[in-house]
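In this view, the complex is presented without one of its protein chains, the others remaining in place.
Order of writing sets the chain letters: A, B and C. Residues in each chain are counted from 1.
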Amino acid sequence: MEIGLSHYLVLSTILFAIGLIGVMRRKNLLLLFFATEILLNSVNVAFAAISHYHGDLTGQMFAFFVIAIAASEVAVGLGLLIVWYKRTGKIDLDMMTTMRG
Amino acid sequence: MLEPVNVSLESLNLVTLAPMLIAIVGALTILVVDLVKSGLNKTMYVMLSMLFLLLDFGSLVDFAGFFAQNGTILGFFDVMLIDGLAILAQFIIVVGAMMFLPLSLTSKRFHEYSYPEYYALFLFTIAGLQFMVSTDNLILIFVGLETSSLAIYTLIAMHNRSKSFEAAVKYFTMGALAAGFYSFGAMVLYALSGSVEINQIAAVLSADGYSNIGYVLVGVAFLLASFGFKLSLVPFHTWAPDVYEGSSAAMAGFISIVPKIASFVVAMRLFEFLVQSGVVWLEVTLYVFVVVTMTASNIWALVQNDVKRMLAYSSISHAGFVMAALIIGTTQANSALFLYWAMFSFTNLGAFAMLWVNREKSLKYGQNSDHQFERFSGMVHTMPLAAVMMGLFMLSLAGIPPFGIFWGKLYMLGAAVSGGYTVLALIMALNSAIAAFYYLKLIVFMFLKEPDEQAHEKYMTNASLSLKTIIGAAAVMTVFSVFAVNPLLEFITSFVYNSGY
Amino acid sequence: METYLYIALFAPLVGSLFAGLFGARPKTIIAGLVPTGLLFASLVSSTILLTHVLAGNTVHVELMTWMETGDLYIPFGFVVDQVSVTMMMVVTIVSTVVHVYSIGYMDHDKGFNRFFSYLSAFVFSMMVLVMSDNFAGLFIGWEGVGLCSWLLIGFWYHKESATWAANEAFIMNRIADLGMLIGIFLIYWNTGSLQYDQVFAAVAGLEISTVVWIGIFLFIGAMGKSAQFPLHTWLADAMEGPTPVSALIHAATMVTAGVYLVVRANPIYDIIPEVGTVIASLGAFVAMFAASMALVNRDMKRIIAYSTLSQLGYMFVAAGLGAYWVALFHLMAHAFFKALLFLGAGNVMHAMSDELDPFKMGGLSKKMKGTFIMMTVASVALAGIYPLAGFFSKDMILEVAFVEHHYILYTVLLLTAGLTAFYSFRLIALIFHGEERYKLFGFDPHEAYKYMLWFMAPLAVLAVIAGMMFKGTYYDMVTQLLPAGEYHVHSAFTYWVMTIGTQIFVGLAIVYAYRKYENAKIDKKVESGFFYQLLFNQYYIPQFYEEFFVKPYRDLSMIFWKHIDLKVVDATVDMIGNTFYKTGKETHVMQNGNLSTMLRWMVAGLVFLLVSAIVFAKANDIFAYMVTIVPGLGA
Partner (left out) sequence: MLDNILSILIFFPALAAMFGFVVAKDSIRAYGVTVAAIEFALSLFLWYAYDPAVSGMQFMESLPLIPAFGISYLLGVDGISLFIIVLAAFFTLIGIASLPDMKRMKDMILTLLFLQMTMIGVFAALDAIVFYVFWELSLVPMLYIIGAWGGPLRIYASVKFFLYTFTGSLVMLVGMLFMAYFYHQATGTWSFSILEWYRLILPENIQLWLFVAFFLGFAIKVPMFPFHTWLPYAHGQAPTIGSVILAAILLKMGTYAFVRFSLPLFPDASVFFMMPIAVLAIIMIIYTAMVAYAQEDIKQVVAYSSVSHMGVIILGTFALNVEGISGSVFLMIAHGVVSGALFLLVGVIYERRHTKMMSEFGGLASVMPHYATIFGVMVMASVGLPLTINFVGEFLSLLGFYQQSHMMTLLAGIAIIVGAIYMLAAFKKVFFGEVTNEKNRNLPDVNKRELVALIPLVIIAIWLGVYPKPVLGPINNSVESIVQLMHEKAVTEEAKARIPDLTSTIVINEAKEETK
């Protein structure tokens, strides 16, 4: 069986779904960040595959930008996480409900 | 084998990058100055940033003149697209930034303003947003979006209160999810069309006759979800109230105006061609979004106990109102969007600035939030002028003529009526009536209730000359907006029309 | 002549305003004298105008425009012609007498000044009513007398019964005024004018049904003012006002305005004899109906009021049968003797410290000789004994009924004449004859001031001679304007039988009344009888109105307010507002502050979008699939 574009796309979709489920289920902030990374990277897989399929480099370029942005996101996110942890000693999402309504 | 790169510098038209570069250079300059000599006063940084923003503004004026004569400018591998929308949006972004920046010159000391990084990040935000609006390349939009967003997360967090961290984390996490949606949506469109340029995608799709409509819709659904987050459409709006509450009033006001106009422009670029080419699903979905966003957020705003949170919901509602322009899609509607947002900027600036000057350093015992309605009880007795100002802003937000937002509302309703969306116009009109209730609530507290004797609240503790000036300017704009409407409208209409929207 | 017209019209107004200046101050005699003097001037002017009219002229002036819009043009126009001058004379004579009388009668009243202001204002309104040359002007006077009547009935405003009666009178009149107003509208839209001359000229050319409606609505107006059944209850209650008021307003002048209206509108009613018959029938009914209530009543003023009502019925019979001049003649004669009767009653009341029950009086003739004579004269005139005024006017009405072949009406009226004589002399007997029962109740009666009696004398004289002396002159004058009609029974024999028979019948009634009531015996058995109770309670009509109109109105008002306005209309509005607010309250918990929930909302939104997108894109396929799995869905 040859691996075609659709396989990559299915893989990407599955990864994205996993990411989504992670985003919804995770209560640990760190793991939540992991889930968002999975989301972004699933798209990268698809971009690379589509780029190859179209014979066009734009998709790969997009993937690179996504990687870069994901990296900076992690930087900012972890920074926030650390500060949060320093202030509260927890990284549990359920503790973060002072604002509501 | 790769072709040798052969690009002439002229075709790059690097000057199209000038406005953003000015902002980026400004940010870097501030950082460099800090490296050379640290511990400088915040006033220096504010004024430095203001200067760069002014330069930015000057370059925009230049572009505007150029556009008026020669039309749309492309540049930098045709990635940059300086059309009327881009210029109008950048005007609002830069002017908005210039109006909000002086709000950091408070009389009380706030943690974040002593850091030069704050100003650098602020300028990065502006640059990111400017990128976002002046391109139709999905990659650059993404980059611009994330640049500005990441900077804003940090800016919010720098307020250094536990609520602001919570707000930043919430905003950040949801933003990350939205970024995922965006990239997935972009991926689907790229897969269908082989391009990331919006106009080319449009061309390919229509040449194709929208044969893959199902996949197109999936892609559009993801993009819509992503921009729904940025534009705070219900149910992607949940971050907004918390972020507004968690950040300082100045920051909240900024978030309510400047990033949103950028997202509007991108949404116009992305969705309007689809609506125009008869993608009924998108039209219906947008219709539902507009109605639900306006109505639901209005209803939630009714029950708020905190003015800032109420204003957050009100901003959501206003965004929903303006989104109607995307459905109507006529030049009049798109012009109305810019007119509305320009008017909204001044009024909202005034309202948030009023909250900002009333800000206490820390929460008093028994207070849940900074700007509870009760704090404003009987304000007209203690601070009549301030109360009148705040009242003006509330009336304007409620759409009472002849104050600013009324004209935007009028023109938008006019566009809806002319576009044949009568029911939509009625729903929009009636929503204004619901909205009037919560704006009135603050007026009731300020004007109709007696001051709470026990509280001994002090208003305007955070005021300084620059803040007062900003508020005064906002009030003048709000009251005398009627004289600004015609020139603005003519300017906006010609720019929007010449950009093909 | 115009000057005299204006003096006749405006002198009372000036008097009223003058007295009004002193309204809130303690009694000033000048506040009574000046209006009286001015009224006398009005009387003199009226007399001059009368001579002018007798010479065959009329005066018609237009003071100024009142309303002018579209095709409508209403001026303040006044006309002195044969009919109006008659009314003017009646009004000014009676009111001059009443004014003078009131100076004495209201001597000790706190509201002396106020009283004269109201009284003169009434005269002014009445003059406007009778002198106007158009229906709108008539309506001004119409409502003006209503207002003054309200003010004067409720003059002693601290008395609950007085104010209640005042409001009742006003509101009942308003009901009728609505009819009048509709009549005016009908006239305007069909003839294009409200001026008498133009209307009467145009009315002949209208469809008969329209004229019928005009006639009916105008008569409804007349029914209110003249207190015809079923709008009659206010008149008896109006006796709460000071007695001079009863004499002037509720006997001599205002209540006859309805008759005046029908007489004035004779060209309309001439076209529609059917309506005339209805009016006459109602008049005859009221004559009998009112007289029956007068038979048993134990309130001196109410008895006279019912008598007035009964006489108004007579007038309507005449007017309804087309004998307008007869109606007007009886109106005039009645004004004189009825005013006299009331003023006499006023004297008695003064003497008896406002006691009204004649059973507590008796034998007053010794103490009050003048009053006794005058009241007797008035009663004789009322009973229609030759040669007093009542004979000429009232028997004429009987003849009219007979000649016009309305024998039922004739019979009713004849019987009523007997009743009239009976209750009139029942009253006289109870008050002036028999034992001096008042002593039991500790009263110390005294005769009224001399000048009051002197000023009543002209009325007494008129009551005696008006019929005899003026009938011919009057007839010649009035028939220049009103349709002439000699109502003579063709056979002399019948005439004499009728006249003498009537006289004997009336005489017997008088004798019976004297015999029965001279000693004021109260027959318990009769009193507990059904008919007595029925009559005594005024046929239970006031109770009926209270039970079926007043109370339901009050209750319905309460229901409208408490249950409809507050609980339905307003509550709906509030409910709409509250729905929004409550929806907000219920749903804003979705913003529970938990990041996970927020993220889930976002994903839910995405899923919703995706699902709807797919459904939309695959709508046709899905439908086809549904058709296959659920056969019979139809394509």
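Rule of thumb we're sticking to: a residue touches a chain if its C-beta (ideal position, glycine included) is under 8 Å from a C-beta of that chain, and two chains touch if they have at least 3 such contacts.
Computed from a predicted structure; not experimentally measured.
Undergrad: Using the touch definition given at the top, which of the shown chains does the missing chain touch?
TA: B, C
Undergrad: With the missing chain put back, one of C:Arg174, C:Lys585 or C:Lys618 would touch it. Which one?
TA: Checking each option in C:Arg174, C:Lys585 or C:Lys618, the one touching the absent chain turns out to be C:Arg174.
Undergrad: Check each of B:Met50, B:Val292, B:Ile400 or B:Ala473 against the chain that is not shown and name the one that touches it.
TA: B:Ile400
Undergrad: Based on the whole complex, identify which of B:Leu14, B:Leu430 or B:Val476 touches the chain you can't see.
TA: If we include the chain that is not displayed, B:Leu430 is the one touching it.
Undergrad: Among C:Leu72, C:Ile408 or C:Leu440, choose the residue that contacts the chain missing from this document, as touch is defined above.
TA: Here the residue in touch with the unshown chain is C:Leu72.
Undergrad: Since one chain has been left out of the picture, which residues of chain B touch it in the full complex?
TA: Contacting residues on chain B, toward the hidden partner: 380-381, 395, 398, 400-402, 406-407, 410-411, 413-414, 417-418, 422, 425-426, 429-430, 432-433, 436-437, 440, 443-444, 447-449, 482, 485-486, 489-490, 493.
Undergrad: Touching residues of chain C against the unshown chain: what are they?
TA: With respect to the unshown chain, the touching residues of chain C are 23-24, 64-72, 136, 139-140, 142-144, 147, 150, 154, 157-158, 160, 163-164, 166-167, 170-171, 174-175, 177-178, 181-182, 184-186, 188-189, 553-554, 556-558, 560-562, 564-565, 569-570, 572-573, 577.
We adopt the following convention: only the chains that are shown with their structure count from here on.
Undergrad: Any chance you could check whether B-C or A-C wins on number of contacting C-beta pairs?
TA: The greater number of contacts lies at B-C.
Undergrad: For chain B and chain C, what's the span in angstrom between their mean Cα positions?
TA: Roughly 76 Å separates the two chain centres.
Undergrad: Based only on mean CA positions, could you tell me how far chain A sits from chain C in angstrom?
TA: Between these chains, centre-to-centre, one finds 94 Å.
Undergrad: So which bits of chain A are touching at least two other chains?
TA: Each of 23, 32, 96, 98-101 in chain A touches at least two other chains.
Undergrad: Residues of chain C that contact two or more other chains, please.
TA: In chain C, 588, 591, 593, 595, 599, 603 touch at least two other chains.
Undergrad: Which residues of chain C touch chain B in the complex?
TA: Checking each residue of chain C against chain B gives 577, 580-581, 583-585, 587-588, 590-591, 593, 595, 597-599, 601-606, 609-610, 612-614, 616-618.
Undergrad: Using the touch definition up top, name the residues of chain A that touch chain B in the complex.
TA: Answer in residue numbers: 9, 12, 16, 19, 23, 29, 32-33, 36, 39-40, 42-43, 46-47, 50, 53-54, 56, 58-59, 61-62, 65-66, 69, 72-73, 76-77, 79-81, 83-84, 87-88, 96, 98-101.
Undergrad: Which residues of chain C touch chain A in the complex?
TA: Residue positions touching the partner: 588-589, 591-596, 599-600, 603.
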